[in-house]
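The complex appears here minus one protein chain, its other protein chains still in place.
Read from first to last, the chains carry the letters A and B; within each, the first residue is number 1.
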Amino acid sequence: MEGFLFWFCGSLMLLGGVMTVVQRNAVVSAVWLVFAFICASGIFALLDAPFLAVMQVLVYAGAIMVLFIFVIMMLQGPALAEERTLLKLPMWPAVAVPPMAVVVMLIGYLRGHGTTALGAAVPAGFGGPEMVAKLLLGKYIFAFEMISIVLLVALVGALALGREERALPWK
Amino acid sequence: MEITLTHYLLLAAAIFLTGMVGFIIRRNAIVMLMCVELMLSAVNIVFAAFSRHNLDAGGHVFVLMNFAVAAAEAAIGLAILVEIFRRRRTVNVDDLKTLME
Partner (left out) sequence: MESHTTEIMLRWIVLVPLIGTAVNGLLNRRLPRLMAGLLACTAVGISFAMSVMVFLRLTGLPAEARLVTDTVATWIGFGNLQVDLGFAMDPLSAVMALVVTGVGLLIHIYSLGYMAHDKGSPRFFTYMNLFIFAMMTLVLGENLLMLFVGWEGVGLCSYLLISFWFTDEANAAAGKKAFVVNRIGDFGFLLGMFLIGTTLLPHLGAGEGLFSFGVLQHHAGTLAPMATAICLLLFVGATGKSAQIPLYIWLPDAMAGPTPVSALIHAATMVTAGVYMIARMNFLFVLSPTALNVVAIVGVVTAIFASTIALAQNDIKKVLAYSTVSQLGYMMLACGVGAYAVAIFHVMTHAFFKALLFLGSGSVIHAMSDEQDMRVMGGLARKLPITFWTFIAGTLALSGIAPLAGFFSKDEILWKTWSSGHPILWVVGFAAAGLTAFYMARLVVLTFFGENRASSEVKSHIHESPLTMTLPLVVLAVLSVVGGWVSIPHFMGGGAQFEQWLEPVFAHHEPLVEAVNGVVEHGAEHGDTTMEWVLAGASLAWGLLGLLAGYLVYSRKVGIAETFQKLGGGWPHRVLLHKYYVDEAYEGVFIRPGFRLAKTVLWKIVDVGLINGLIVEGSALVVAVVGSVLRLFQNSLVRFYAWSFTIGVTVFVLYLSFSG
């Protein structure tokens, strides 16, 4: 069961990722990305991380992608214009080098080491909200606070960047 | 077949590479940012997989942090993008060449 679900969610996510990259239309790309995130949520669920699965949908698919689509819609016209070609042909080798290098390395690694099994059985409540909350507000309280500051900074920054230009007194 | 840790890691690697290639290839700035999100997702999967492997929920906490950072980065990135668009009427990164001599 688990195997089937993994291959199902995994390949769908990969499909979503590839379609995101390949699609010419920005909106279509965005939708495919949402699809990919939902599949990612499924992967999280497989990994005994229910809380993360839910958060993935809420935050990524629900908030971030909405923001993306919002911006695409706002910048009508040029943003939606179809791009000519993905990439000029002679450039492909250069672009392909990094991924190919990584792939080769991974193959080499696999040959050498084989696969590593997942760990032992999972205790009850692992990955659930209670456990995550205990850690978040306990051991990792400092990171928690810092991340809230990060969000605050991002908020202020976005606001400052996003507003209309007003006639400033000293201009 | 049994799904091992390696499977998850390879999946994450594939998604990461996809995002990376997309980041280089696309000209539309918004789509580039979306590819960045893809890459971040791949990393999240890696963390979750290891967290399951080591039975340490700290990985989940990191993923949460990652969510927040991704959100913040998307917000700021898009805000900058909007500003650029306002000035230059384009989101095609190939048109942003003023630093060239």
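Keep in mind that, in the parts below, a contact is a pair of C-beta atoms (placed from the backbone, for glycine too) under 8 Å apart; a residue touches a chain by one contact, two chains touch by 3 or more.
Just so we're clear, the structure is a prediction, and the values are computed from it rather than from any experiment.
**Q** Looking beyond the chains shown, say which of A:Leu58, A:Met105, A:Val122 or A:Leu137 touches the absent one.
**A** The missing chain is touched by A:Met105.
**Q** Among A:Ala94, A:Ala117 or A:Ala133, which residue is in touch with the absent chain?
**A** Checking each option in A:Ala94, A:Ala117 or A:Ala133, the one touching the absent chain turns out to be A:Ala94.
**Q** Just the residue numbers, please: which parts of subunit B touch the chain that's not shown?
**A** 20, 23-25, 27, 32, 93-94, 96-100
**Q** Which residues does subunit A use to touch the chain missing from this display?
**A** These residues of subunit A touch the chain that is not shown: 94-95, 97-98, 101-102, 105, 109.
Everything that follows uses one rule, which is that only the chains that are shown with their structure count from here on.
**Q** Of all residues in subunit B, which touch subunit A in the complex?
**A** 1-8, 10-11, 13-15, 17-22, 24-28, 30-31, 33-35, 37-38, 41, 44-45, 48-49, 51-55, 57-58, 60-61, 63-65, 67-76, 78-83, 85, 89-92
**Q** Where on subunit A does subunit B make contact in their complex?
**A** That would be residues 2-3, 6, 10, 13-14, 17-18, 20-21, 26, 29-30, 33, 36-37, 40, 43-44, 46-49, 51-52, 55-56, 59-60, 63-64, 67-68, 71-72, 74-75, 78-79, 83, 86-87, 95-96, 98-99, 102-103, 106, 110, 115-120, 122-123, 126-127, 131-132, 135-136, 139-140, 143, 147, 150-151, 153-155, 157-158, 161-162 of subunit A.
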